[in-house]
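Got a structure for you, written out below as structure tokens; questions coming shortly.
Missing here: one protein chain of the complex. Every other protein chain is in place.
Order as written gives the chain letters A and B; numbering starts at 1 within each chain.
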Amino acid sequence: MTVLLETHGLSKNFGGLKAVSDVNFRVEKGEVRAVIGPNGAGKTTFVSLISGRIAPSAGTILFEGADVTALPAFRRVQKGIAYTFQITSIYANLSVAENVALAAHRPGGTASLEPLERVGLADRASQVAGTLAYGHQRLLEVAMGLALKPKLLILDEPTQGLSDAEIDNFIGLVRGVAQDATVLLIEHNMPLVMELAHRITVLDRGAILAEGTPEDIRANPAVQAAYLGTG
Amino acid sequence: MAFFPHLLLAILEGTVAAAVLALSALGLSLVFGVMRVVNVAHGEFFMLGAMLAWWVAKMVPGGPAIGFIAALIVAPLVVGALAFVTERLLLRRINYDPEATIVATIGLMFVIQQLALSVFGADAKAVSAPFAYRIALPWFGFSGYKLFVVVASIVILLAVWWVLAKTKWGLVMRVTQFDRETATAFGIPVNQVYSAVFVAGAALVAVAAVLIVPIQQAHYLMGLDPLLMSFIVVIIGGLGSIKGSVIAAVIIGLADGIISMFFSPTLASIIATLAVALVLVFRPQGLFGVPVR
Partner (left out) sequence: MTARIVMLHGAVILALFLLQFVASDYAVLTITRIMVLAIYALGYNILFGYAGLLSLGHAMFFATGLYAAALGVTRLGMAVPEAFLFALACGVIVSFVIGLIALRANGVAFMIVTLMFSQAAFLTVLYFGDITRGDEGIVIKDSERAFSAFGTAVNLADPVLRYNIALAFLAVAIALCLVVVRSKIGHVLVAIRENENRTAMLGYDVKLYKLIAFVLSGAFAAFSGAVYALLFAYAGATLASIQYSINPLLWTLLGGAATVLGPVLGTALMFLLVDFASGFTSASLLFVGMVLILLVLFFPKGILGTLRQRWWRWLP
């Protein structure tokens, strides 16, 4: 197994608040890694640091062994780190096909509809994206992530607001994605995380509380205390 | 004239300029602060105030002092009424969208300007000061009315500050400024607050115009300068911060007075406009403002 992503001493302060503090983190190539933690644990800040949407206060980020800490977000995307937004962020006034074409860097041209087929939206390619149902907009968001052909796909709370049926569909989708990309999944939905993730990292108050297989995490008393309750 | 009296004159003129700036920018700052929209027609409200001061002075018998007092009542009422209509029929209908508001108020700027041209004509109109006392200094005489404008500005600025900081009205405005939705949740009638703030901003600039017009002259194109200067003051001071605007007005007024006296007024304006552009780019919260959320 080779290491895809590493962080060393990664920290982010907002004023006096330590949103992320001294996180040493590594993801192996090909795994599905979940990052969980209570509200305000710093999950979204953490992935924002990795994707380059915000700059760290301290620490370094290595991707495929190269230091990407100083790279702007768009360069990291070009290197293969894709980020799907927690709050759906699509081009609401453009067609579904154009949304995916932009992601594939072939705007206005004839991009492959394969990402749309994978999420099951191929028959809606010519629809205006903003008129899609909410669940379909989430899927489009994922399709755009796929169209980038990323090495690392960061899914920030992808199932938020989806129905149970949609979530089942989504599990199959992520399994498919994981065959050729590494997935970093930020999730609240515990059954989903337990089912999908190879390994789980638990963040609490900006620091790593625990890390391990789903079984390890389920059995970890510190995690139970901080997050899962007595479950 | 020797260097020192020259400098003194520059500082005096600069202080007057600072007072004029702070006074004309106050309304814009208030409106931006609470409503987060930029009213490009602000300068035309000023022009209209000045024109009304001239018109009232001509219509009211009994000398400049009576006319001045009458204008202080009429101008803010008329300009405020116009602002009320603008807010209802224009800004509210475009839902205070920042960019659409700028385009719409540019349109309004032309409309007011051209109507003033049609009604009042293209010639500049002098308005006499309510009193003509000159302060005799050893080197030169200085208009007593100009110093009166400085004092009046300070009084008006303090009054506005008091309303904002110490009264229930001020609290309502600050809550609305903080967050429109929170304000609604607290039962504040946001639409009425916006309406009132927009009208108050216009009335303030009309009062400023009545005070200032005896120093300048009324002309249908006079609105552009106070508009640009207000932008400059409000931006350098920090958008929506009245304290910052006042500090900025003093700095710019003095710098303007001194550069104009020793070099050229055009050069002073070039420096001021470039300063604004650079402040906005590199310190968007203004020199004295704090970053917005």
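Quick notes on this one:
FYI, contacts are C-beta pairs under 8 Å (C-beta built on N, C-alpha and C of every residue); 3 or more make two chains touch, one makes a residue touch a chain.
This is a predicted model, so every value here is computed, not measured.
Check A:102, A:167 or A:190 against the missing chain and you find that the one touching it is A:102. The omitted chain makes contact with just one of the residues A:24, A:78 or A:213: A:78. The hidden chain makes contact, of the residues B:72, B:175 or B:276, with B:276.
Only one of B:65, B:81 or B:111 touches the absent chain when the whole complex is considered: B:111.
The missing chain lies against chain A, touching residues 51, 53, 72-75, 77-78, 82-83, 85, 89-94, 98, 102-103, 105-109, 144, 148.
If you put the missing chain back, the residues of chain B touching it would be 38, 90, 93-94, 98-100, 102-104, 106-115, 117-118, 224, 228, 231-232, 235, 264, 266-267, 269-270, 273-274, 276-278, 280-282, 284.
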